[in-house]
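Every protein chain except one is present and positioned as in the full complex.
This part shows subunit A:
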Amino acid sequence: MTTGETTPGVGSVMSSAPLRPDARVSSDVVGSGGIPGEPMPTDAMAADAMPADAMQADLALAEFLRSEGRRVVATLTRQLGDLTLAEDAVQDASLRALQAWTRDGVPENPRAWLFVSAKRRAIDILRREKTRFDKERQATIMTALAAPDDAPHDLEDDQLRLIFTCCHPALSTEAQVALSLRVLCGLTVAEVARSLLVSEQTMAKRLTRARTKIAKARIPYVVPGPDELPDRVNGVTTTVYLLFGEGYASLSDGPALRSALADEAIRLGRLLTVLLPGSPAVEGLLATMLLQHSRLPARFDANGDVVLLADQDRALWNSALINEGVALAAAAITHSPRQPARFAVTAAIAGCHALAADPSETDWLAILSWYDVLATIDPNPVVKLNRAAALAESGFPAEALAEVDALAGLDSYFWFHATRAELLARQGAAAEASVAAQRALQLTDSEPQRRLLRLRYPPVPGATSSGVPL
């Protein structure tokens, strides 16, 4: 189980169902300020009344609307200066679009259609929910709405602003990740809750709190200036990598593979390279994600079982992603030679793995020295655990086991026990390895991981999870 690479996130469950806009458009909005050619929703168009192939098309449309909707939220937030209002309006507009487009087909310019419709919805919401906005705010928004239609022109700029708003350091890390999943990746509250392993109610509260803070404390909708940018980049890159980790972990949950989240994180990473060309943190982030993503086709076998790095069919690795990732990793290291950015180092490690045509060619000593650098930047026990794995692969398994045993604070961390199990097994301590594997089993919900553990470290008579027989 020692893969010797940084493994993002822990196992999580993610629905594979495409998103539907929440059905929250009530009859009181229908009929107020409809846009030309926009039909009124009727019961006959309800999704559950559709035949199966129409349902398929409907789901594809919902998926398409999700990505368009995210972009429109970004632009509308710039215009309105209010994230919650923009989100609510786009959600309403998306539902109407789903109904209208299913019947009449997708319009020529779907984004403009959605944008105009969402603006009308925003006016409806402003009129309907007067108590939600103070007078000054209402006047500001109305003025913004009265301005001539501003078709989304500088999309990347709008989305970058939104990333920095969602990842503002005045919000907690949990809130940053949750909000980014919701707003930037377009997940529903239920999906965000599932992916972060909290109840839907807790997640709804957390999101409401974050949105309230953005609105009331006026967290600005801007890309920070040059003097603030270095501090902010750290939070943004970390959040984007956590999003990637959610996608990465969710992929291990059975046949319903879902790389949408990982793709989305990569898209955001690419967006950041537009804002910050030559930033080692951003180059490193993107390189790390691309290199890890390049192995996706080889990570599971036909049964959906985990294939360890050493056993993967390297011919399946995506060479285009590897080439791009290795070039970016090299650039990230070149741009920060003295004090490498954290992600430049993780990219270098991922690059070392990617460049080995065969597992035996892996330059473990190079990987080990990169982990030494990483441990000086980020001396946390997970980094030390990964370093120990590289130490074992470099030919020092006993020393590695001693280092792992000396680590504190990782008792509830899946990879700690999984790594120990492997190191113990290699030392010939089958009983102890089995006990460690038992502990690891308790810490993952991922079925493929569980199957792998059971197969690799079978129970040894006399060994129980409560102690090791002498």
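One rule holds for everything that comes next: a residue touches a chain if its C-beta (ideal position, glycine included) is under 8 Å from a C-beta of that chain, and two chains touch if they have at least 3 such contacts; residues count from 1.
Here, contacts and distances are computed from a predicted model.
Trainee: When one chain of this assembly is omitted, its UniProt record names it as which of these: "Peptidyl-prolyl cis-trans isomerase", "ABC transporter substrate-binding protein", "YCII-related domain-containing protein" or "Putative ABC transport system permease protein"?
Mentor: "YCII-related domain-containing protein"
Trainee: Of A:D104, A:E129, A:E228 or A:D378, which sits in contact with the chain we cannot see?
Mentor: Candidates A:D104, A:E129, A:E228 or A:D378; residue touching the omitted chain: A:E228.
Trainee: If the hidden chain were put back, which residues of subunit A would touch it?
Mentor: Against the missing chain, subunit A presents residues 134-136, 168, 170, 216-220, 222, 224, 228.
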